[in-house]
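Every protein chain of the complex appears in place save one, which is left out.
Letters A, B and C mark the chains in the order given here, with residues in each chain numbered from 1 onward.
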Amino acid sequence: MTAHVATLLVACQDRKGLVASLAQLLYGHGANILDSDQHSDPVAGMFFQRLRFDMSTLTTDRVSLEAGIREVGARFGMDWRLAYGTKPRRVAVLCSKQEHCLYDLLIRHRAGELTCEIACVISNHATAEPIAQHFGLPFHHLPVTPETKAQQEAAAVELIEGNHVDLIVLARYMQILSPELVARYPGRIINIHHSFLPAFVGANPYRQAYEKGVKLIGATSHYVTAELDQGPIIEQTTIRVSHKDSVDDLVRKGRDLEKRALAQAVRWHLEDRILVYAGKTVVFD
Amino acid sequence: MTAHVATLLVACQDRKGLVASLAQLLYGHGANILDSDQHSDPVAGMFFQRLRFDMSTLTTDRVSLEAGIREVGARFGMDWRLAYGTKPRRVAVLCSKQEHCLYDLLIRHRAGELTCEIACVISNHATAEPIAQHFGLPFHHLPVTPETKAQQEAAAVELIEGNHVDLIVLARYMQILSPELVARYPGRIINIHHSFLPAFVGANPYRQAYEKGVKLIGATSHYVTAELDQGPIIEQTTIRVSHKDSVDDLVRKGRDLEKRALAQAVRWHLEDRILVYAGKTVVFD
Amino acid sequence: MTAHVATLLVACQDRKGLVASLAQLLYGHGANILDSDQHSDPVAGMFFQRLRFDMSTLTTDRVSLEAGIREVGARFGMDWRLAYGTKPRRVAVLCSKQEHCLYDLLIRHRAGELTCEIACVISNHATAEPIAQHFGLPFHHLPVTPETKAQQEAAAVELIEGNHVDLIVLARYMQILSPELVARYPGRIINIHHSFLPAFVGANPYRQAYEKGVKLIGATSHYVTAELDQGPIIEQTTIRVSHKDSVDDLVRKGRDLEKRALAQAVRWHLEDRILVYAGKTVVFD
Partner (left out) sequence: MTAHVATLLVACQDRKGLVASLAQLLYGHGANILDSDQHSDPVAGMFFQRLRFDMSTLTTDRVSLEAGIREVGARFGMDWRLAYGTKPRRVAVLCSKQEHCLYDLLIRHRAGELTCEIACVISNHATAEPIAQHFGLPFHHLPVTPETKAQQEAAAVELIEGNHVDLIVLARYMQILSPELVARYPGRIINIHHSFLPAFVGANPYRQAYEKGVKLIGATSHYVTAELDQGPIIEQTTIRVSHKDSVDDLVRKGRDLEKRALAQAVRWHLEDRILVYAGKTVVFD
């Protein structure tokens, strides 16, 4: 139903005439702008825009439109990305033993909340197999040991490439990806960290939170970069906790946070709402 | 510092070319668009836009720019409003015995959160006088009885008119305004109702909430219309309550909600972020 | 692991000596109090208490302890309920076509968040069958038409009775229960209503919310009573919405609210944390 809709994301140095040029360009090709959201960062001197437009009224064609965007983009030094609604993204979900984020994504996908194709589910444990099967999805069991990590990653990459995967979602995947793998998919790997970053980086954040005695716990979804738990933050959620909560209670309460923060990030990514700049995200929500 | 910034708010039937026409118009006059936010309501077939632009680079002048907007507006049947940063709005705050919203607005104003001039404080009780004085503001005591209501309102109108007031804020003003007064200032009176509307309309909402045994209470800021507590909602806030909370506790917790919901509404109104349509608000935040 | 733990819930007219009598009684039998939460309602003049205690150190036996409680209860006119951790409650989940609350409860149950046995899943649609199967649970398809409503309910009651069900959870079950069925299980049927009650009672609350233009939507879990959507409220959740959200967006956002409010209510009920009084709940959380 949104097959005829395209989304243009733009980032460049801020200057006069940007909004007008893009609006005029789209209008000139007969495209009808459905949504336009813009952000100027006065500190960085940057301009960001997201334009969603109707292609069904196009008076020219895609080739011509893209040439026009390319021309305007070159003139203003724009970093731009054009996505057509006709081509849903392909997603690979990676998980370990914990099931809640996997279930959550698959249920949301089935309910139509995530406009994508789930290409496959990959896990270092076999436990997720019945879940993937229940949702009619291919499952790949890639067990890993310190010795086999390189081969396991190579097998994962083969699956990702073979399945033409656009987005890799780490749904509580408890393995640290190699720098090579991360570098291969910049801005295309989303992780969920079970703390309110930058607090409680690393292992066992719920235990850290318990020992610190915080009164709120959080979860953070972010793009994966080479530095652990330091990638651009997409979404964060929090919930109240108290002295009554054991570490297990924090883990339980945290599951709800993780599910929501991860699903929101995936949804925004799939709807081309996120731009990354200077280690941060601009989210047109 | 934002004196050279102007804001254009537009509402009209949705159609192709709206975004391009406005962007082109502003560009043609040399204005630099700083922010642009747009909303298309597919159900109502309506288009809404807020454009904030820099006037300091204008290559023509205000008269010419306004003529241009008028021309485009007429072509597309636009309902539009242009506000210049050079002319801060003038606000009258009306209150009764409760002080928390009054204090909150005046403190925020002093901290620079509300870009306006507080023209005066009007109350049917004398208790607010030292507060107005503390902030160096004119205070007018207009006591009211059922018999003197008409005269009291007439006196209030005189103050509002005499002070060139643009916005009337009812900061827990416990009098119901007459239909005539309301009709005189459409979209220019903001009220705070101490419940999560449409629940608990009318008197004693905290008592109603207590008796119902709700687990969250709320506050609602809205434009005042002829129908009591039914005007377009601008902002709503909630907080958890429990069986431990007495009616007094709800009142206390509610004060925090009221302050925030009212201040947020006033702030958004002053920044020309609100459009009213079909009894609802579009808030470009 | 909590098999040796018992929970005593008490409600009575408030008077001196209640806390001491119960504490002394449990101590006298060798029980170790793990948790004690108390609430005195000065308006109603009522006293409520929840005592969780360790039975493994009992120096007498259950029969003797219960006799003691019965004696103290009679002396103070207490309404009391004693639950042993050895006997998990049996739950029937009723649903219709919407799957999100059903999935959510079954996933939480499998993760150990809900200490109960899911006796069966009952639906007026066959669509939930694969879900029940996936979780290894009995499924009963009881289709219903206006003409067969009485028989369908009779069949449901038979399943509930035959399965020794303690708690009936309406997980977006879109049928209105007959007064007879409701009267049969007082305080033992939990429903989720997809609005912030008492706002938007009845059908299509998300559409009502959309038309009203509220800035927050909510969900409410409550015990079912004869009057539709009027039973004692257990939990309420809210989330921000804006003019950008269509009715479908509200439905989507609301699913998250419904899941959490329902699961929280079921969890609290199963942990004997809820007392109902005067149409409201006391929740010892």
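Before moving on, here are some points about what is shown:
We adopt the following convention: contacts are C-beta pairs under 8 Å (C-beta built on N, C-alpha and C of every residue); 3 or more make two chains touch, one makes a residue touch a chain.
All figures in this text were calculated on a predicted structure; none of them were measured in a lab.
Across the entire complex, the residue among B:Glu99, B:Asp166, B:Glu235 or B:Glu258 in touch with the chain not shown is B:Glu99.
Taking the complete complex into account, A:Lys280 is the one of A:Arg15, A:Arg62, A:Lys87 or A:Lys280 that touches the chain left out.
Of the listed positions B:Val63, B:Ala111 or B:Ala203, the one in contact with the omitted chain in the full complex is B:Ala111.
Listed by residue number, the positions of chain B touching the unshown chain are 99-100, 103, 107, 110-111, 113, 130, 134, 252, 255-256, 260. Those residues of chain C that touch the chain absent from the view are 16-21, 23-24, 26-27, 30, 32-40, 57. By the touch criterion stated above, the residues of chain A touching the omitted chain are 39, 41-43, 196-200, 212-216, 218, 232-238, 242-244, 246, 279-283, 285.
Going forward, only the chains that are shown with their structure count from here on.
Taking each chain's centre as the mean of its C-alpha atoms, chain A lies 36 Å from chain C. Separating the CA-averaged centres of chain B and chain C is a span of 42 Å. In chain B, the residues touching two or more other chains are 39.
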